[in-house]
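Omission of a single protein chain aside, the complex is shown with its protein chains in their original locations.
Order of writing sets the chain letters: A, B and C. Residues in each chain are counted from 1.
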Amino acid sequence: MSAPRVKVGVLGATGAVGQRFVQLLAGHPWFDLAALAASERSAGKCYAEAASWRLDTPIPDAARDLPVLPAEPGLECRVLFSALDAAVAGPIEEAFARAGYAVLSNARNHRMAEDVPLLVPEVNADHTALIAVQKQRRGWKGFIATNPNCSTAALTLALAPLERRFGIKAVVVTTLQAVSGAGYPGTPSLDILGNVVPFIAGEEEKIERETRKILGRRSGDAVTFHPMVVSATTTRVPVVDGHTESVFVSLEQAADLDAVREAFRSFSGPPQALRLPSAPAHPVVLRDEPDRPQPRFDVNLEHGMAALVGRVRPCELMGWKFIVLGHNTIRGAAGAAILNAELLQAQGILAD
Amino acid sequence: MSAPRVKVGVLGATGAVGQRFVQLLAGHPWFDLAALAASERSAGKCYAEAASWRLDTPIPDAARDLPVLPAEPGLECRVLFSALDAAVAGPIEEAFARAGYAVLSNARNHRMAEDVPLLVPEVNADHTALIAVQKQRRGWKGFIATNPNCSTAALTLALAPLERRFGIKAVVVTTLQAVSGAGYPGTPSLDILGNVVPFIAGEEEKIERETRKILGRRSGDAVTFHPMVVSATTTRVPVVDGHTESVFVSLEQAADLDAVREAFRSFSGPPQALRLPSAPAHPVVLRDEPDRPQPRFDVNLEHGMAALVGRVRPCELMGWKFIVLGHNTIRGAAGAAILNAELLQAQGILAD
Amino acid sequence: MSAPRVKVGVLGATGAVGQRFVQLLAGHPWFDLAALAASERSAGKCYAEAASWRLDTPIPDAARDLPVLPAEPGLECRVLFSALDAAVAGPIEEAFARAGYAVLSNARNHRMAEDVPLLVPEVNADHTALIAVQKQRRGWKGFIATNPNCSTAALTLALAPLERRFGIKAVVVTTLQAVSGAGYPGTPSLDILGNVVPFIAGEEEKIERETRKILGRRSGDAVTFHPMVVSATTTRVPVVDGHTESVFVSLEQAADLDAVREAFRSFSGPPQALRLPSAPAHPVVLRDEPDRPQPRFDVNLEHGMAALVGRVRPCELMGWKFIVLGHNTIRGAAGAAILNAELLQAQGILAD
Partner (left out) sequence: MSAPRVKVGVLGATGAVGQRFVQLLAGHPWFDLAALAASERSAGKCYAEAASWRLDTPIPDAARDLPVLPAEPGLECRVLFSALDAAVAGPIEEAFARAGYAVLSNARNHRMAEDVPLLVPEVNADHTALIAVQKQRRGWKGFIATNPNCSTAALTLALAPLERRFGIKAVVVTTLQAVSGAGYPGTPSLDILGNVVPFIAGEEEKIERETRKILGRRSGDAVTFHPMVVSATTTRVPVVDGHTESVFVSLEQAADLDAVREAFRSFSGPPQALRLPSAPAHPVVLRDEPDRPQPRFDVNLEHGMAALVGRVRPCELMGWKFIVLGHNTIRGAAGAAILNAELLQAQGILAD
């Protein structure tokens, strides 16, 4: 890659996902962190002051003294990673796209729009074709591309190998989600210490819809949802990082255990072929131990960018069942958006 | 009930479930705690010394100074509640049954024997008919009756109302189980703090088999397994007491939400009709809040003897999905065995 | 006690401490819960709607349908328990006292005023004499009486026996405080899961000052602070209920272990003599096991109204060291204020 370095910024930089963007972008080989924006409350402060930094590595020097700017066009960068809250993300992201920025959004607002790609680069890199449609239809100089919600990110990585080889008819999934998925301050400790909260607002619908869009087929300018049925129950558990998912899958074609395992193990996609900087060597890591993956021990494998799959075994009812684990603020949020930007850069779309 | 008081004992009295038996039997209106037995290591000590008491109420005075005896026939009581470890429970329980004791066992060893009832009194009280078969076939003066494993106990209570009204074709369940289910010392803290362990040895098989036996039909002297398919994935989470279960169910007959909810709410059985001392007023408690039941807040409702059901809603794939919560060492272990003994007493079987 | 029943209300009834008041007042033998007040946001709703109930017993029936009223005089009751946040408690409590209500406050605002008693009934029941001074000086028909902050409540109960027998020169204390002490939503789970936060704003100063006022001597109309030096470090730990305190004490007089233990064990005061309904049988419970007290197992002993003391042993530097545990929302908040009200009722001050 001899492409010139690209200036990037972060919208919503002070929150939990915003901090993860800043952490992951520090020292990025292609991107220079040039602008940080947040709500008016933080504007005017330097980043170290404005962000109540809550990651277990120090604030990157490159970000520490950057001013926190208002989230409005005028930021000196080409790409904006959006960690904005869904309550405000919609119009702000549109304003930036209209003004010519490439907006890589982690917010849910535009994910389901038919001209906005919902990307998992190993799975549906061709969905970036929607960007041209979007720019034309909306008359924008820039565009919006999105990554899925945190549970869907790992789930679709784990489903894609099965979809490719055998086809998928139906999925039943129960999630055990980490508290970092709820942002900061997010889940009160009185709610979750020694407890399970068997409900996360809006999460089940996101998993059920987004999975079908990501695994959907593009023909020409449009993406058709995959016809599979997805049914989810989502819960919150006292884990810091890492969403665990108990998955039951019904396949179109017969499969045996070796073939299913081989499908997981050999799975690869454009990020690996293109050697994108944030691409995991193995987007799906198959664990053979009887009791893995586990969030506290395994969530950082492949720098948090892989879906870890374990306990693959037949299910008398659905056909197959297994466990999936993904890092919810890396592969499930900031890392996903950065990988999307890298894909777009490699495809020549970022520089348009 | 003007029945004379019954002397009872506990096998494996010093462990986690044994302690729960002692706690629940203190002050029982029908039963007198007369004998405590445990492994040889504890024998000879008084109970307060031998048990490393780990419940949040004090050791009952009635048990504190009782001697801990060896687990072999000769104990002065009529009924023995067994909290023995499965590694040793088999022959010990048989020896007591042969010697004329009524053995109410929480161990898995005899649960699947065709002449041993696996009881959930609200669900299959008529399965106690197996006891006569057992005594005759084995030539025993006493007998063994069992309660299901901790996850199955709550699950079958929640499935029974649906089975009665609509019939059940299939069940997919993912459990989030508390650490007290693993006994003491049980799960090391290094394994479970801030973590999920997506595997519990043998647990899935128990749920899949025991559920079908409990919901099976008795005709004459035999119980036929229910033909439903049950598929389980079991996990351990950092919760002290209370197994949460994410359940997806496919019914035989069409149902609407009101009918399903009414089935749960109106469910009742022989323990309620007979006003057994440990019977919950409502064996299934239906919660209407969007985010309940939760183990830390709800596990002790109905003194830990109910299955709490919440989030009842349609599932596009299976038909229905909901959350079940049960107290794993009360309704899922000691309380279950005591309720079984109460049922047998009311049926006149204990006094035979 | 043949006193007529007293109508009481709760200010700040929807928060964490407010809920504890409602729980403890339900079924109280002397007091009738007649009024619930909270911020304007809740006003107009019924209590079940307004309070996001977070205790592990159900909302009491007596409170469920009570309307939540604005926190301003006009409430139909004689006594008001205040669980108001310190940000607003000052003027509101004064308005009620001026209007003739007896205000039993858990807020810090008036604790250090020289005419406001800061009460631990077993320790300084005679400090209620300040109430007459207060009414006269301020020209109020009602009055304000306060209970200490949650850590100080248990600490002073544990120090009082030593002060009485041997005199205290100095105290060094490190607290390990539960998250319920921070209210709801309070401590974010991302801050405290698997973590220790070694700072609680304002807490150390409260412990250092309030302890000296509570253990201070009243002469006539005034209370003189005890001259002991108190130095505190306070931390937050991932525990739901129960503040643990590591205490080092320097005594005025020589003591031996038996005498120190006997001082703890025999400690008693007016609540016990007067048989106040919320009085613990033993305000200090001495634990002999080498590793107790522990919050999860012991915090509810004596209905949460005692200070549990353990590990009493000599300290080469300070003289003595030991562990104290107290329930922070019962003895450290709502239960403390209720016991204060009971003391005032028994002293004839409430009915004035």
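Here, contacts are C-beta pairs under 8 Å (C-beta built on N, C-alpha and C of every residue); 3 or more make two chains touch, one makes a residue touch a chain.
Note that the coordinates shown come from a computational prediction; the quantities given were computed from them, not determined experimentally.
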Chains shown that the absent chain touches, full complex | A, B, C
Touch criterion as defined above, residue of C:Ala99, C:Met112, C:Cys315 or C:Ile349 at the omitted chain = C:Cys315
Pick out which of B:Val179, B:Val247, B:Leu301 or B:Leu339 touches the chain that's been left out of the picture.
-> B:Val179
Among C:Val239, C:Val260 or C:Leu286, which one is in touch with the chain left out?
-> C:Val239
Since one chain has been left out of the picture, which residues of subunit B touch it in the full complex?
-> 16, 54, 179-180, 184-194, 238-240
What residues on subunit A make contact with the chain left out of this view?
-> 54-56, 58, 193-194, 240, 296-301
Could you please point out the subunit C residues that touch the chain left off the display?
-> 170, 172, 174, 176, 193-199, 208, 229-231, 233, 235, 237-240, 244, 246, 248, 290-297, 310-311, 315-318, 321, 323
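By our rule, only the chains that are shown with their structure count from here on.
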Centre distance in Å when subunit A and subunit B are each reduced to the mean of their C-alpha atoms = 42
Just curious, how far off is subunit C from subunit B if you go by their C-alpha centres, in Å?
-> 41
Can you check how far apart subunit A and subunit C are, centre to centre, with Cα atoms defining each centre and the answer in Å?
-> 48
Sequence positions of subunit C contacting 2 or more other chains | 54, 193-194, 240
